[in-house]
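Take a look at subunit A:
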Amino acid sequence: MSANSKPKFAMYWGASCGGCEVAVLNTHEKILDIDANFDVVFWPVAMDAKYKDVEAMEDESILVTFYNGGIRTSENEHLAKLLRRKSKILVAFGSCASEGCIPGLANLYSKNELFNTVYAQRDGCSTVNPENIRPQQNWDAPEGSIQIPEFYSILRPINQVVDVDYYLPGCPPESERIAEVVDLVIQVIRGEAALPPKGSVIGAGASTVCDECKRSRNVKTIKKFVRIQDFMPDPSMCLLEQGIVCNGPATRSGCGALCPSAGAVCIGCYGVAEGVIDYGARMLSAVSSVIDSRNEKEIEKIIEGIPDPAGMFYRFSLASSLLGASKSAWHDKE
Partner candidate 1 sequence: MSSTHNTSPRAPTFMDEVINHTPGDNRLANCIQCGTCGGSCPSGADMEHTPRALFQMIKGGFREMVLRSNTPWYCVSCYYCTSRCPQNIHITDVMYTLKRMALKEGYYRESSASEAPAFSSTFIDYVENYGRSFELGLATRYLLRYNPMGMVQMAGMGMGMLRRGRMDLIPTRIKGINQLKAILGKAKTLGGEV
Partner candidate 2 sequence: MKYGYYPGCSLERNAAAYNVSTMAIAEPLGIEFNEIDDWNCCGATEYTSIDLLAAYALIARNLALAEQLPDNGKLVAPCSACFLNLTKVAHQLEEEETLADKVNLALAEGKLHYTPGSIQVYHLLEVIFNDVGLDNLAKKVVKPLKGLRIAPYYGCMIVRPGYQRTFDNPEHPTSLDSIMNALGAFVVDFPMKANCCGGHMTQISQPVALEMLRRLLKNAADYRADIIVTLCPMCQLNLDAYQENVNAYFKTDYHIPTLYFTQLIGIAMGIPAEQLGIGKELVDARPALAKIGIEVPSEESVPEKKKHPKESLPMPTMSKED
Partner candidate 3 sequence: MEEQQQFEPKIIGFTCNWCSYRAADLAGISRTKYPPNVRLIRLMCSGRLDPTFVFKAFSSGADGVLISGCHPGDCHYVDQNYKTMRRFALMEKMLVQMGFEQGRIKLVWASAGEGLQFAEAVTGMVETVRKLGPLDWHIRGQSNGHLTKELLLKEDVV
């Protein structure tokens, strides 16, 4: 059938790493289904496209848009709004779009602190920038003036900028889950299935990672927190019970407990479980509750084993957490 009679599909990346695109490619032959069933109208990673082409499209002319990446710049925001307008179904694709993900961790710092890290000669990580040049939003060159997008003081998941229909969690989402979602959409097109209620999380389970984890579990009491590189954990026993902070208990199932099965802790990329408001709060509360001490001093001591709670419990969800960003980030001039 002719290309333009097929439902239109788009995928765009905001503030993200591109891993989500790779995950889509990882669906192997499913890609062909996408091509077979959809007319891919906009996918900068995969094909050449211009924003103006999208602007030219009719509103809601795109059936499904996978938007991955969070909103860090005015460009991200513009495209999110644009694609929202042009799409029937907007899917927050992957952790960045759904809850901010690793880029969201930048919310611990103010714009200024970030720029110093990136550009400043002294506290910059790897930059050689003797003149301490900073990006300028507007630049007047002899050839004319250039604008680059504004860099916002905080990163936001897209649902704080536009209305989102579905969330597909994961960093990146497991290719199997993506395939399932693609199948679902195709079935819907064929009228063989109905869409789940708006706002629901698709391509993931209802419980948490422990549900899929094969390790044996017991009553938990923790006297000391250790890090996985510090010792050889028992391969069959729950990692948390061994004092390693594993985010499995608070992380939505769907990944098949890949990391714990591979002997690594769950770092929580699938985000909050159903109905949970703040991921970090859950994990923080759970872990501290099972500390095995009744003495304030000793508790302090034990907690030293968690040097970076914010990083540990909000690795993926800081931007979507109740506090959202650190004080310095919030109080940054916007």
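The set was built so that all candidates are chains of the complex that A comes from, given by their letters.
One rule holds for everything that comes next: a contact is a pair of C-beta atoms (placed from the backbone, for glycine too) under 8 Å apart; a residue touches a chain by one contact, two chains touch by 3 or more; residues count from 1.
Computed from a predicted model, the values in this text were never measured in an experiment.
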| item | value |
| --- | --- |
| Touch-positive candidate for subunit A in this complex, from 1, 2 or 3 | 3 |
| Contact footprint of candidate 3 on subunit A as seen in their complex | 108, 156, 160, 277-278, 280-282, 284-285, 287-289, 291, 293-294, 296, 299-300, 303, 306, 308-310, 313, 319-328, 330-331 |
